[in-house]
Structures are given as C-alpha cells and as structure tokens.
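Of the protein chains in this complex, all but one are displayed in their positions.
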Amino acid sequence: MARPKKVSLTKAIEQIKDGDMLTFGGFTVWRRPMAAIYELIRQKKRNLHLVEVNGGTHDDMLVGAGCVGIWESSWCGHELYGKFGSNLARKIEKGEILYEDWAHIHVLNRLTAGSKGLPFLPTYAAMGCDMLNPENDNLGKAGLRDGSNPHIGKHKYVMYQEPFTDSEIILIPAANPDWCITHVQMVGEEGTVRVEGLKFSDLEVIKASKHNIIIAEQVVPEEYLRREPTRNMLPGYLVDYIVELPWGAHPTGLFGVHEPDGEFISNFFKATRTQEGFDQWAEEWIFGVKDFQEYLNKLGINRLESLKANPALGYSSTMKRGSR
Amino acid sequence: MARPKKVSLTKAIEQIKDGDMLTFGGFTVWRRPMAAIYELIRQKKRNLHLVEVNGGTHDDMLVGAGCVGIWESSWCGHELYGKFGSNLARKIEKGEILYEDWAHIHVLNRLTAGSKGLPFLPTYAAMGCDMLNPENDNLGKAGLRDGSNPHIGKHKYVMYQEPFTDSEIILIPAANPDWCITHVQMVGEEGTVRVEGLKFSDLEVIKASKHNIIIAEQVVPEEYLRREPTRNMLPGYLVDYIVELPWGAHPTGLFGVHEPDGEFISNFFKATRTQEGFDQWAEEWIFGVKDFQEYLNKLGINRLESLKANPALGYSSTMKRGSR
Amino acid sequence: MESQKGYSKPGEFKPLDLLACAAAREVRDGEIVFAGTGLPMLAIMVAQHTQAPTAVCIYESGSIDGRPIDLPTSVADARCSYQASVADGLTDVFGQLQAGKVDLAYLGGAEVDRYGNVNCTFMGGPAGKRLTGSGGNSDIHSLAKRSVLIMPQLGQKRRFVERVSYITSPGWKIPHWPSKEWVPKQQVYGPAFNGGPAAVISDMGVYRFDENGEMYLDTVHPGFAPEDCRENCSFDLNISRCKGETLTPTYVELDLLYKVIDPEGIIMK
Partner (left out) sequence: MESQKGYSKPGEFKPLDLLACAAAREVRDGEIVFAGTGLPMLAIMVAQHTQAPTAVCIYESGSIDGRPIDLPTSVADARCSYQASVADGLTDVFGQLQAGKVDLAYLGGAEVDRYGNVNCTFMGGPAGKRLTGSGGNSDIHSLAKRSVLIMPQLGQKRRFVERVSYITSPGWKIPHWPSKEWVPKQQVYGPAFNGGPAAVISDMGVYRFDENGEMYLDTVHPGFAPEDCRENCSFDLNISRCKGETLTPTYVELDLLYKVIDPEGIIMK
C-alpha cells in the first residue's frame, strides 16, 4: 500500500474518468464535498454513474450540469431549502437520464456488502413497493444488465425464500464504486481520518469504494489524531488522495464548523426550475470563478462568518432562521 | 419502554433462568463481566446456552461450575495466561457438554444478523473447514434441530449458490440470546453506555440480545455522557438492568482502568487441569466468599493497585511482566 | 395545573397548530419514535413535553434521543445531536428499525391511498411529476410497529386516492412481487411483519384503519363536517365511524409550540 498523496483538488479530480461510478460521504445537505462537485463540473466529467445512500444539492448539481449518466439512490432534495432536486426531476421526466430508485436500507446494503467483500446483503425493507416492481427495473429495461458494464449486475435484486425461518427476503447486490469523495473535519498527515458529529454512512461508502479522495477542513499532525484512536473513522491505507480545503463543504453544513448556507441552497433550488436557470447559476458560481478560492472570495468573509458554529453547541447561535 | 432499573448484582442475575441463552461483551480476557460470572455460579444456574463471539476465562469458569449445557463459539482460552480452556476441553473430551465450533466471522454474523432483525448473514469464511463439516453438526446429531428449542435452528448453516456472481457462499443463521451481560467503564443514570478503548463486538452482541445487563465501573451523570454522543455506544432503552460495581471485570482487563490479573488467571488455569482442582479453586474464590465485595477484600488493595492503568498510556507502566 | 387541561377554542389556533398537536397525541410514554424533518419533529417534541416525557426520538441520520434546545431543520442538523444519547449513523438506526425496536414513526408524503400506501416518488406514476423519492420513508413504513402520516388535505383531494400512482411505502395492502397480486402486508412480510400505518393526520381530520386495513375518519377537525373530509378525498371514504371532533390544542401545547419549541418561527410562522 502506498501512503495517501496530498494533492490539489484539481489534481485529485483529474483522476476520475468519464463513466466512473461515484459515491459521496455525508447526508442530504450535510458534509458534502461541494468543492469537488464544482470541480467535477468544471472538468466536464460525463456519463458518471452515481450510487448514493441519499442524494442532495450535490447530486442535483452534477445532474444539472450534464455529468451524470445513471443515478441510483433513495432520495434527492435540499431538505427545507428546496422541495426536491429539480434538475434530476426534469431529466427523469424528459427521459434524459437513467435512474434506479431504492429505499435507504437498499442502498446502504449495496454499499455495506461492497465494503465487506460480499456479493449481497438481505433486508425486509420496502417489500411490496414500486422500487421493487419488476416493471421499474430501469437499467434492465435499458438492456444494461447484460454484463457489459461491470457496475451493473444481472439482477436489480432477488427475492429469496430463506431456509431458516422460511420468510421471503430481498437480496440486494453489492456495489463497489470506483471513487468515493468525502469531506471531513480532519485528516492526519498519514491519512488517518476523523469525522466529528454523525458519521451517517461514511464508513460503509468509503470502504466499498476502490479509491478514496478525502477533502479535509484541516490536515493535522497524525500523532494528534492517534492520541484517541477510538474517535477516528479510517486508517490512511484506505485513502488515495488528501486535499486540504477549508469551507470545501459549502453550501452544505459541517458539524461543529459551519451551518448549511440555506439561502444559497434555496436560491440554487429556485434557479433550477429550468435548465436555463441552472445554466445561468452555474455560469455565475462554477464556470464564472477560476477555482474554489475565488468562489469563497465571491461569497465573502461576512457571509461565511455568519454560518460559523458556536463551539459549545456545534451550530450557529446567531444566524436568523425563522420568521421571528 | 421502561427506563433501565439500577439494581444489585444479585438481583440482576436472579432474572436469568436455567436454560437461557447467554452472551457477554468483551474479548478473550478483556472487559468480561466476571463478577456476574461468579454470581451466576453462586446462584447455581444450570443448562445455560452460551453463544459467544469468543470465549475466555469467563466461559471456562461457567463450564467448570456445571452451569453450561451448550457452548457455541469460536474459541476458549486465556491468551498468554493459559493455553486453552481446560474445563471446557475436559467436558468436551468426556462428552459432558454439547458444543458447536465456529469461526470468528460465523458467530459475529449470527449476532449481527440477530441485532438487525435478519434471519441470516452471508460469509465466505472457513469454507472447507471442519466446523462446517456436516458430521460436526453436534446439535443436529443430538436431535436438537427439531424446532423444540427456540434457540436452535433447523440448520447449522446453509451453502448457497448466490445469484449475483454465482459464487458459493455460507449463510449463517441469526442468534438472539435471552441475555447479554457487559462490563463497561461508564453508564449514565438513564442508561447511556460508554465504552472506552476497543468495542470488540459489543454493539452487535448487545443489540442481538433480548435483555441486557450493564455492569459499570461507575454510574455517572447522564448529562456528562451526552456532551459527546459520538463517544457513546448505546442508548438507555436497550438496557434492562444497571449494576454499579467497580473492579467487576477482575481478573480480566479493563482499558484505561486496569490490566488483566495474569497471575490470577494463570493460577486458575493451573487449577483447572482437573475437575477437583477447579472445584477447590471455586470453593476458595467463589463459594468461599459471600459476594464480590468480599472477593475484592480477599484480593487486597495492594494486588488491585498493582494492576491500575497509567492514565497517559491506558495500561500499567509499573507491573512486572517478563523475565527482565 | 388547571391551565394544562384547557383546550383552545376555534379561532384561537391555526390549522397547522391542530395538525401538530393531533400528531403529538399519537405518542405513548416511553415509546421509541422515528421522526422526519418538519412537522414530525414538532409533534414528537410536543409529546415529550406533555404526555410522553420518556419517549425517545431517533432520526434516520443516526442521532438517538437528542435533547435539542433549538429546533432542528433537518434530521442531520447539529441541533438533533445536542445532548443526544448516541450519535452514530444509518447502520445503527436502520438496524434497530429492522429489529423491531421502533414503536412509532412520523412521516410525510405527497399521496396516500385507501390502504395507507404512500407515494413520495412520482405524482402520476413513473411518467408523471418527479418528487424526492423514498429517503427513509419506505424503510420506516415497512418496519415500524405503527406509523403516522402527516399530510395536507383541504382542497387537495388528489392527495387522498383510491390507489397511489407509485407505492413508495407500504400500507396494509400491497402487491406481492413478481405476481402483482394485492395481499395484506402481513402476508408479504411474514415473520418480519411489525405493524403498519396507524393514522393519517391532515388539516381536516384524523384517519385510522379498520380490520380490513381500509382508511376511515376517526375524528373531524373543528370547523369541518365529516362530509367535508369525504369530499376532499378521491375515494369513497368511510365516515360512518367518526366519533366526533378532534380535540383542539391546549393552551399549554400552543405555548410549547410557539414559545418553547419553535420560538424562532421556523415552522410555526
């Protein structure tokens, strides 16, 4: 195993090829690697295959920019900042993207199985629901279950009469993405990763992936993290590339560091009601800036400062949130 | 859900019935609920069915005292303090106990499946090995796979030709013990459990069990543990009984608190070479003392003090360990 | 206190207030509750402040039994984890769900049908209008002992339908794949069956499910007649079992909603 390489964001994202299968750490609008999303769009990646426990602003952005060929997940939206992923909805409605709907446990099973070297994991979730309706096996209907794509298996799922309690149970096939990109609070010089706050499904999606890019708010001395190994999530040998990039999760939130930028996401959602709206938005916020540093500069210190978490609470105690 | 009850060790152990299926937190000679083991023996429990990720001094003690009817695990020994579990070995050799041998992953699968409400989990571990030899299905050979015992399933395991990659894989049935007893460093007044150091397979074995007894070095204010919820292992609603009992893991070790008492375990191992030897040992250390407090008193403050961990290291820096 | 028993009068509360309070009353003390973003959060918090002080709230992001001092705006909000018992992740909480540990779940949806099947994926089926997709909705409806659906209804009868156009989450009767035969949920789930939809709470009434798993009107909100509920429904709703009016929010509950739980006016604007 080679120690992880510390590289620029541009360099890290250059490793990802058109057609690769990707997943991301985080949950809905929390701890998403947004700087990497912008860079994927800037580098005009095409035909990406997303397999996500759940999507969020990041998924919808990649879809809007035309980077995604296949979307597989349980959800895409912006929490209270936008009702659903408009870009994804539009492309699904127009038949411009391939997709598979799953329940949360299904995708979690896919990636957990992948993380453990297993071909499948069982679950009882969502039996009798339409994501398991054979008519909704969209990749199958598109003729993609013929073995030509290593990321698309023979079966969306298999119903199994298990021999122990004679119950019917669903077997969900493993997924092993080519890449997982995860934003975290801290990474050590040798790659030990620490996540503060909820871990969501990071452990599973990272371990399932063949290559990992960790984008950290801060690179810290390895020894510091190793004083408390029970608080760390991953050893360095599971990490390929380390990128140090403060605020790299904006506009999503980062526990203990900053809130999601609700206004920013809300404006994004409003813009995405049409493709033209998204294109204009992308022109301003992605293509109109040279890199993530210029993006931060455009946001300005005062906007970012207003999102900062109160260290005693883990979230902002000053941000205005409601009508009162 | 009722909040966990704080009770005496005697009261907690009285809830366990003859014939119940039991498992324990910890690993080999670390963080085992030894005070509970002594009390189980003192209360003369009979025909217990142990299902253990791995055994250790505690398993061998229960077996020696005649408490165990069925032993299912991957291992029984005392690490460097004793080559194997002599009581268990003797009873197996004499045919005085029923047992099933498993690999580590097998038993881990059994309890992980149980913890997730699944009937089985798959693995590739130990294919072609003798614990999977149909001739070594000891519970089956004893006629116990007839459905009369709710803890003994129809099949020890099932070989399955899975439909995704056409590999042969082993399906291991779930186990849901009646009780899990776990020793931990801290529990909150409302039952939030914190384990310092390695968690081993505690999370899985505890969640798989219908009832849980948590024995804690210290009961602490709930609010203290809730300041850092990412460091906690379990919410209180999974706990039935809380017992506060410092040193309750002796002679096994407790991370950050005390070392295993190697000399004590080694003497136990030597005593167990014969049943008479064990009986004498038990007379002195279990039946010869009224309760765990009297046991600690018999050990004496200086012996216990010598095992104490250095807080900077998590283990003793003064204990003599080797020949130099 | 005397004031705790005081129910507010029509005009003293908004439809949203009644929705939140009616939902809150579904919780029994000591229950393990799985809640989603928005109104469900308010409902479990009201319940914890009133009849269910030891109820525990789990969020699907992984936080368990948080004691937020500020209202969270998503299930992964740092506010959910404040003074939580455990803050881990999805494998933990969905595992507990599947193991039957969850007594009650609060969820939303875009469409519900006679049998409590829920749609939050496509209005009008896969050729129709795309929504968010399942999220945890399907898992939670599949595996919780009781689930409560919170949905707007007034003037939106297309949300209460004979048969949802896409089953995101299972109700009491569902198709058995691959045969498509409609059978009771218990038949499909077998030994994994834990329960199903217990109530649908709208801005017009509280609905429950009968012995056949069919929805009926249980109580009607003040200001509406049972017939109004039926008219705001696309199927032939059973209103014969309606036992009267839904209890209005108490003054204590209103105080909790506006002054204690959501003083910032995030949802209770």
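By written order: A, B and C. Residues from 1 in each chain.
Heads up, the rule we're going with is that a contact is a pair of C-beta atoms (placed from the backbone, for glycine too) under 8 Å apart; a residue touches a chain by one contact, two chains touch by 3 or more.
Owing to the predicted nature of the structure, the values given are computational and were not obtained by experimental measurement.
Every visible chain touched by the undisplayed chain in the complete complex is listed here: A, B.
Check A:Glu14, A:Glu223 or A:Glu283 against the missing chain and you find that the one touching it is A:Glu223. Considering B:Leu203, B:Leu225, B:Leu245 or B:Leu299, the position touching the chain not shown turns out to be B:Leu203 (whole complex).
Annotation: of A:Leu40, A:Val53, A:Ala89 or A:Leu118, A:Leu118 touches the absent chain (contact as defined above).
Although one chain is not drawn, the whole complex shows that of B:Gly64, B:Gly77, B:Gly191 or B:Gly248 it is B:Gly77 that touches it.
The chain not displayed touches subunit B at residues 27-30, 53-54, 73-77, 79-80, 83-85, 88-90, 92-93, 101-105, 108, 112, 123-134, 136, 159, 165-169, 197-204, 253, 255-256, 259-260, 262, 309, 313-315, 317, 320-324. In the full complex, subunit A touches the omitted chain through residues 1-3, 114-119, 188, 190, 192, 203, 207, 223, 225-227, 229-230, 232-238.
Throughout what follows, only the chains that are shown with their structure count from here on.
For the pair subunit A and subunit C, the distance between mean C-alpha positions equals 28 Å.
Subunit C has residues 63, 81, 87-88, 98, 143, 191-192 in contact with two or more other chains.
Counting only residues that touch two or more partner chains, subunit A has 123-124, 165, 167, 169, 197-199.
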